[in-house]
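Left out: one protein chain. Kept in place: all the others.
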Amino acid sequence: MHDAKQMLQTHPRPVEMDLSLLAQAIEELSHCAQSCTACADACLGENQLDMLRQCIRLCLDCADVCATTGRVATRQTETQWHLLHSQLRACITACQLCGAECARHAQHHEHCRICTEVCQRCEASCTRLLEAIERTLKDPA
Amino acid sequence: MHDAKQMLQTHPRPVEMDLSLLAQAIEELSHCAQSCTACADACLGENQLDMLRQCIRLCLDCADVCATTGRVATRQTETQWHLLHSQLRACITACQLCGAECARHAQHHEHCRICTEVCQRCEASCTRLLEAIERTLKDPA
Amino acid sequence: MHDAKQMLQTHPRPVEMDLSLLAQAIEELSHCAQSCTACADACLGENQLDMLRQCIRLCLDCADVCATTGRVATRQTETQWHLLHSQLRACITACQLCGAECARHAQHHEHCRICTEVCQRCEASCTRLLEAIERTLKDPA
Partner (left out) sequence: MHDAKQMLQTHPRPVEMDLSLLAQAIEELSHCAQSCTACADACLGENQLDMLRQCIRLCLDCADVCATTGRVATRQTETQWHLLHSQLRACITACQLCGAECARHAQHHEHCRICTEVCQRCEASCTRLLEAIERTLKDPA
């Protein structure tokens, strides 16, 4: 998935943001959307389904929110940074809730353990991007 | 699209929110996702494409954000209201930006005029739901 | 949701398809995506969750497939009709499978009964559009 950065580098307009930071967030978001879809489905196949309702629900939300956040972050033509900022905030909340719920099942289900890690990495990447946007918005070039 | 409310009424768990308010937001979100996809595409078919870059970009963002917000709002099993709250905030920003940009082209393009109205209705519905969630979070039953 | 037709009517390029047929399919697809998301979630909240795995899984698939098919059908700039044709075939399969599975639970769960009807309406609309595209592809103007 090294192409997110490559694609950003070929954009006709100069990207007004640290490219590595942006590319990493886009890749983690894509990754997290995939892992959460997989974890929701793996939970649905488990025997003790009753305990996994919350986990399935949050994985479904987190997959949708990450997919949309990744698309908004990818687009660099006429960017409205405060929209991406607001969407990143929602995404960080989704990753926190989903990661915390998956962590509760990590000892019993390996897919939950992996998904916890992916959510945490995505949350960290989104937070770094959020902070970079806040610096840019406060201090416009 | 009167079925969003019907579906909420048949949910096995009592929905902890004004059902009409929630159903209306879900319907407007679905509606706005469709209109923004259509408006981005209609803009792409216009002669004076150069002036419509911002409009296309915001319509694409708004379509994605509304679709995801609608899914998070639809789910009522083990709801984490502050995730929906945060996603609604991003969505209100998306509808405001997209509606304002479409309004700039409303005199020349009928699809932009319609899309402005749909964005404004969606923004109003999401704002009412946001406020209802804030009342619930402050004053839990 | 009467705006799908309105939006198509304001498209700068003449839509090469029966507008009412196309608009109806777009609306049913949007509707079915919403109902399937709601039914998957309502199933997840039921007591006898174990019997509803297949239903949840197919509702999630059908929601995703309908949402994407609706977007491809909405776009009318430089349309490649055989892509929409192929996507409609996948969507008809999704609606058939999901509708049939929901029908098995319709007596016990009202949300499954409603979702069956929505899937059947969507399947019928998509089939009519598929047939219209086949007539157009065979007999290009």
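For clarity, chains are labelled A, B and C in written order, and residue numbers in each chain start from 1.
Everything that follows uses one rule, which is that a residue touches a chain if its C-beta (ideal position, glycine included) is under 8 Å from a C-beta of that chain, and two chains touch if they have at least 3 such contacts.
Note that the coordinates shown come from a computational prediction; the quantities given were computed from them, not determined experimentally.
Check A:57, A:89 or A:111 against the missing chain and you find that the one touching it is A:111. Only one of the listed residues, B:56, B:83 or B:118, touches the absent chain: B:56.
In the full complex, subunit B touches the omitted chain through residues 40-41, 44-45, 49-50, 53, 56-57, 60.
Taking the whole complex into account, subunit C touches the unshown chain at residues 53-54, 57-58, 60-61, 64-65, 67-68, 71-72, 75, 77-80, 82-83, 86-87, 89-90, 93-94, 97. Considering the complete assembly, subunit A touches the hidden chain via residues 1, 3-4, 6-8, 10-13, 26-27, 30-31, 33-35, 37-39, 41-42, 44-47, 63, 67, 70-71, 74-78, 109-111, 114-115, 118.
By definition in this document, only the chains that are shown with their structure count from here on.
Two copies of one chain, subunit B and subunit C, form a contact in which over half of the residue numbers belong to both partners. Taking the mean of the C-alpha atoms as each chain's centre, subunit A and subunit C sit 28 Å apart. Mean C-alpha positions place subunit B and subunit C at a centre distance of 20 Å. Shared contact sites, meaning residues of subunit C that touch two or more other chains, fall at 41, 44-45.
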